[in-house]
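Only one protein chain is missing from this complex, and each of the others stays in its spot.
For subunit A:
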Amino acid sequence: MKTSKLMKGAALGALLAAGAVVAPAYAQDSVYFANNAYRTGPFSGSGIPIGDGMRDYITMINERDGGVNGVKIVYEECETGYDTKKSIECYEQAKSKNTIVYSPWSTGATLAAIPRAHIDKIPILSMAYGLSASADGTQFPWVFIPPFTYWDGASVMVKHMAAELGGMDKLKGKKLGLIHLDAPFGKEPIPVLENLAKKYGFELKIYPVAAADMQNQGSLWLSIRRDRPDYLYNQGWGAMNPTAVKEAIKNNFPINKLVGVWWAGGDDDARAGGEQAKGYKSLSWANAGTGFPVMQDILKHVVEKGKSTTPKDKVGEALYNRGVYNSMLVVEGIRNAQKLTGKKVVTAEDMRRGLESLNITEARLKEIGMDGFATPTSISCTDHSGHSKMFVAQWDGAKWIKGSDWIEPLKDEVRPLIETNAKDYAEKAGNWPKRTESCEKSS
């Protein structure tokens, strides 16, 4: 094996040059917001509408209002393909460009970013995904998980089941099946469901789906047919969801007893089942459709002016609207940070304060054209999630409609679990930074 310097030196030099030019570039009267997107890869079916919704709301704020109090939001997407390795690269880029908030958009990316963000002092906004324990603001001052966690979702699933059966006492002896992606994201609801199963005397059956077998669930549905669960909760993502809906129909499982987590509630997920998917349910906190003033503004200022790549008929889909909600949280966080600090161009540390005292009331939702669009939520110093209300959405054959009243999660069940797990996380990490950030009064 022989080696010489010229070519390798040149190659290394080229590597150095390419790395060194990645430098922050943003104007004075703007704030930079990095969003992880996945418009490629096996999860792009879900990633594209979310990314579109997030981008279009920010564009609308920039176009209609000239930014937040005159400060434009420089929005940049970093493509992850839902791959943790790439998301780490994206985190590093977001950090080097001084993002005011990091939006990881995958549980894996969130888990990898949480320890870093506490050192780099960058707030993470993981909207209804990520590490459930991070809802404990005393241990995780830099992570926000509004409007609720997967654990809240699992408790609402049980409440919904009880409501249909006629009361919590009717749960005894029933069977709840959990189909989940065999990854950290999919396993999240298990501890809560296990606790509730013990408490209310129902049986919990768990059906894991390996990521490689997302579109190949035949054998799993054989076991479901054998076990005959009364209800099925689907904690799935990407190609796994339409497959589950199709399999449920094929196996004659009553489709209105199949309830997906909010990420299993995309339009394409339900559409895959065709006519018979009518009645499929999913938890949700944001209504679909374009009948809200905010959606009309997006259509008017962004889509119809050709400032978006979103096809017009995709505006208002369930996942698109959740993207809109996520961007709304960012914008309101900036607004709140501006109010607290009196500065116009806020930094990541200001943004953390802004998010920590975020209080999105019904009245505020009405002001920003989201009356009836989504759940109000409020974050506090200790509670970084809000444990807000959600509803069960139902597929009517063509679109998602609100299928239940607002349901409050079982906070008494979820909160103690969050606190023990948060403490456990901090202990295991060894030298986990103690919270030094002072608390804001809720605005």
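In this section, a contact is a pair of C-beta atoms (placed from the backbone, for glycine too) under 8 Å apart; a residue touches a chain by one contact, two chains touch by 3 or more; residues count from 1.
Assume contacts and distances are computed from a predicted model.
Entry comment: the absent subunit's protein name, as recorded by UniProt, is "Amino acid/amide ABC transporter membrane protein 2, HAAT family", drawn from "Acetolactate synthase", "Decaprenylphosphoryl-beta-D-ribose oxidase", "NitT/TauT family transport system permease protein" or "Amino acid/amide ABC transporter membrane protein 2, HAAT family".
Only one residue in the set A:45, A:67, A:108 or A:265 touches the chain that does not appear here, and it is A:108.
Within the set A:31, A:68 or A:131, the residue that contacts the chain not displayed is A:131. Within the set A:53, A:67 or A:81, the residue that contacts the chain not displayed is A:81. Residues of subunit A that touch the chain left out of view are 1-9, 11-12, 15-16, 18-23, 37, 39-40, 51, 76-79, 81, 84-85, 88-89, 92-93, 95-96, 107-108, 111-112, 115-116, 118-119, 131-133, 182-184, 187-188, 191, 210-212, 421, 425, 428-431.
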